[in-house]
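Okay, so here's the structure we're looking at.
With one protein chain removed, the remaining protein chains of the complex are shown where they sit.
After this line comes subunit A, so read on.
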Amino acid sequence: MSDFSEELIESKTEDDQEESYVFSGTGMSFPWLQNHIGTIATGGKKEKDFAQTTSACLSFIQEALLKHQWQQAAEYMHSYLQILEDSDSHKRQAAPEIIWKLGSEILFYHPKSNMETFNTFADRMKNIGVMNYLKVRFHINLYPVFHIEVKKPERNLFHSRNARYSEKANSHIVFLNFFRLFLGILQFLFFSKAPLELTLTDEDDYAYNAASQSMLNHSCKTSVNLGALIQTPGVWDPFVKSYVEMLEFYGDRDGAREVLTNYAYDEKFPSNPNAHVYLYNFLKREKAPREKLISVLKILYQIVPSHKLMLEFHSLLRKSEKEDHRKLGLEVLFGVLDFAGCTKNITAWKYLAKYLRQILMGNHLAWVQEEWNSRKNWWPDFHFSSFWAKNDWKEDKTLACEKALVAGILLGKGCRYFRFISKQDDEVLRKKIKRIKKSVENHSIVNPGL
């Protein structure tokens, strides 16, 4: 609703494209040309005062809306409605749309208006011929949502869905989906309010039964709406989330799992990392076997190697008995640290330092070298420059220590980063640095002798 004026302009251009806007080749438009062209279109005839005052009236309304003067806006609206009787059929036909938009805006915020007035207004709109009546109904239902009066708005919506829509079918289909979404959300809102009500009522009460009954009813309807929607390929993140939440609430775990699996794995859907995140979180809540969790995150790893779940993925892999899983664990850590956004992720560095030691102790030098070979050209400058050494030391000494250990292992004692950190004399960390020096000497993949 906030970019209402934009909408208005859009709708205007849709309605009378041929006369009001001039598009240059670059897709730019010159709104100031509009007036000139307007006079040309009327054949140089003087604009009637009626047309003048109504357009002045329109700008007064817009100004009032901008300043949130609903009272004044309503006053001008009273006069602006005359445009419905304009003898210029072009203007007359464009008017309902404008009136609907302005009017609903005014009624939306006007302190004296309520659901009832809003409804009557919308009802009249259908009589003056607002083209997309479904949109009108949509707005009607927005009103209670914004005014926290959710009761049973869907009733109206269901009703309007039964109506027949003729030629404009194409745009309707698009809107219908949108509409379904909204419907689903609305029901979800109702649902999320309901548990609150339930806790307030006494359990033995008859009301409790009735309430829970109606809730079941709602969830039923919602699953129809959202379920149908989610079948359509697309990105439906918030809807899937709330749908699953609802399903889980009613204990329909299988249903939820199915929805999420479908959402994540169906090839018709666009690749969507969140789908996998949702599935993973769901499975985690379900305490699914590690194997399964790993397989979900594997896909996520392929899509977003820098995802924050990757650290969790790493710890899963680390614990795994399978060799290739453990190798993948190293890969994942390196992968995370490839990203500039993760350079200061202390956990990642800690994991890497610990894991490197662990792997080297396990005699898997080849794994490390494999990873390192592709990175040795740029990691030293990317992570282990003397600038970073100074910087890290200043900002976070623990991070600097972890990094120094990794640098020492990967680049040997001579590397700038390690040298800088090891030279630092710090009371608290002295012991730690000593330990680092030791483990570097033990594990470094660079042969110091060479």
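The definition used in the following text is that contacts are C-beta pairs under 8 Å (C-beta built on N, C-alpha and C of every residue); 3 or more make two chains touch, one makes a residue touch a chain; residues count from 1.
Going forward, contacts and distances are computed from a predicted model.
Absent chain per UniProt: "COX5B domain containing protein", "TATA box-binding protein-associated factor RNA polymerase I subunit B", "NADPH:adrenodoxin oxidoreductase, mitochondrial" or "S-formylglutathione hydrolase"?
"TATA box-binding protein-associated factor RNA polymerase I subunit B"
Hey, which of A:112, A:287 or A:423 is the one touching the hidden chain?
Residue touching the chain left out of view: A:112.
Looking beyond the chains shown, say which of A:126, A:308, A:327 or A:354 touches the absent one.
A:126
With the full complex in mind, choose from A:74, A:283 or A:310 the residue touching the hidden chain.
A:74
Considering the entire assembly, which residues of subunit A contact the chain that has been omitted?
46, 48-51, 53, 56-57, 60, 70-71, 74-79, 81-82, 84-85, 87, 99, 103, 106-107, 110, 112-113, 117, 120-121, 124, 126-129, 133, 162-166
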